[in-house]
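Right, chain A next:
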Amino acid sequence: MSLLTIENLSLSIHGTAILHDVSLSVAPGQILGVIGESGSGKSMTAFASMQLLPEGARCTGRISLAGHEVLSLTEAQMCGLRGKAVGMVFQEPMTALNPLKTIGDQVAETILMHEKISRRDAMTRARDALARAELPEDRFPMTRYPHELSGGQRQRVVIAMAIALRPALLIADEPTTALDVTTQAQILKLLTRLVREDGMGLLIISHDLAVVADMADEIAIMQRGRVVERGPAKTLFQTMQHPYSRALLAASTHAPDRTPGINDDALLVVQDVVRSYTLPRKSLFGAPRVIQAVRGVSFQIRRGESLGLVGESGCGKSTLTRAILGLEKVQSGEITLGGQPVFTGHRPNPEVRRRLQVVFQDPYGSFNPRHRVARLVTEPFHLSENPPQGAARAAAIAEALTAVGLSPEDQHKYIHEFSGGQRQRIAIARALITRPDLIILDEAVSALDVQVRAQILDLLADLSERFGLTYLFISHDLSVVRSITDRVLVMKLGEIVEQGQTEQVLDAPQHPYTQQLVAAAPRLPENV
Partner candidate 1 sequence: QKTDLTLGLQLEPPNLDPTSSAAGAIDQVVYSNIFEGLTRFGPDGSINPGLAKSWDISDDGLTYTFHLVEGAKFHDGTDFEATDVKFSLDRARADDSTNAQKPLFAGIASVDVVDPATVKVTLSAPDGAFPFKMAWGDAVIVAPESIDGIANTPVGTGAFKFSKWVQGDSVTMVKNPDYWGTPAELDSATIKFISDPTAAFAAVMAGDVDAFGAFPAPENLPQFEADPRFKVLIGSTEGETILAMNNGRPPFDNKLVREAVAHAINRQEIIDGAMFGYGTPIGTFFAPHNPDYVDLTGLSEYDPEKAKALLEEAGVTLPLRVKMTLPPPSYARRGGEIVAAELRAVGIEAQIENVEWSQWLETTFKGAHDYDLTIISHTEPMDIGIYANPEYYFQYNNPDFQKLMADLNLTTDAAKRSEMLKQAQTILAEDYVSGFMFELPMQTVANAKIEGLWVNQPTQAADLTAVHWVD
Partner candidate 2 sequence: MSDQSLSPVQASSTLWIALRSRSLILGLVLTLTFVAAALISFVWVPYDITTLDIANKIKGPSALHWLGTDHYGRDILSMIMQGARTSIAVAVLAVGIGMLIGVPLGLWAAARRGSLLDEVIMRTNDLVFAFPSLLIAVMITSAFGPSATNAIIAIGIFNIPVFARLTRSSALSLWQRDYILAARVAGKGAARISWEHILPNITNMMIVQGTIQFSLGILAEAGLSYVGLGAQPPTASWGRMLADSQTFISFAPHMALFPGLAILLTVLGLNLMGDGLRDLFDPKLRRGRT
């Protein structure tokens, strides 16, 4: 008997086909992991099983949920199933909760919707549900509002809501994508525990092969609205047939070939840097609050080196980046590039700035949508004393675009005409065009699908060799850091707690925090 059976499900939205003949099933106590690249239809499959589809969606095929034929149920009957027979956890914990209601109320609502009991009884049961989701009442009173909780805690509230009535099936759509690795590990552990305890079925969606491989019993791989591969997690990686599945696996474990050409002279020297922010006063007379974002950080990057910087969200990585780029003054300490300070007096030093470039995380937000590619990539010339003009400029554009694997013709296009991966290439082209000494990559591959990410990593490795580039590579993804950096810094609460050769730090972490990070990182089975 299975809890959820999807057979030959096809879905179209306003006439556009989204899903094609998708078949899946989840049995009690079983965890089904669904993976696939962005847009492959994972979420739509999940929404279809709960009939929470966007307007204009039409389904054909069969969905059976806890013994009910979902596609033949009325909306009212569906409402009776949602939350009771099946719970759902969403990707974005920051927005999944109503900001205006206490967490207790929101959890109790699930119960009140389906059972005729008093509010007090519902609150008691909500307390139990929250406790099961590891939010005990004594530490997290139910009168808290969502904004008073961290992302991981909010995700627990969503989970508590979903399991309050002990549904037979839980659907989790990328429940940890927005969270830190350590938090992610906790949430995944919690979900696994709940499944095992209650004999609940779990359908977990992820784009990260490693996450699913760690916990799922069964895995389905989706591509462009189709399930291309299905099988038990234990054996799937060995028995995989479909080229897409293999490519996905290959990309997930991909490490670019690198032959580091490191010189000994220190290119960038960061010495005792302190950066704190004064928050706007909450009152006219109160003392302003100060946030110590970076507290006395020192390190060096040698020419040709690729240095990784890892750490949890909010630990000060981006702040440090901005300081190095000379965008903000630091309170104390010194940053020099090739011996010259990035800040002279009160102004950034253009000499140094010219030799620094940066690539950001979000391929969608890094470009002014109103400018053409040619203008976008030549923006860094602004700092040059005599930027190339005319033909020389055109040549520079063409060269930069070619270097990142695009065609020179692309310079006439607008940014929205490119995919995420292509955009990230353009961002790199923009960073390359002035031939800088150091490129800072702030989570430059985090937003990309695994396959695209693999390509970009290859490109970076290749460029570093060809142009003798030095990278400061910021990431929270340890596997990426391992594959592309020579040395790594581990940062926590504005301080560097550990540094050393990448292999060494990640394989034999010394500092407890590093150990925690490494332990939390999801890993693919060793034998693939």
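For anyone wondering why these and not others, all candidates are chains of the complex that A comes from, given by their letters.
Here, a residue touches a chain if its C-beta (ideal position, glycine included) is under 8 Å from a C-beta of that chain, and two chains touch if they have at least 3 such contacts; residues count from 1.
All figures in this text were calculated on a predicted structure; none of them were measured in a lab.
Any copy counted, the candidate of 1 or 2 that touches chain A in this complex is 2.
Interface residues of chain A facing candidate 2 in the complex, by the touch rule stated above, are 55, 280, 325, 327, 348, 350, 353-354, 356-358, 360-362, 364-370, 379-383, 414-417, 427, 430.
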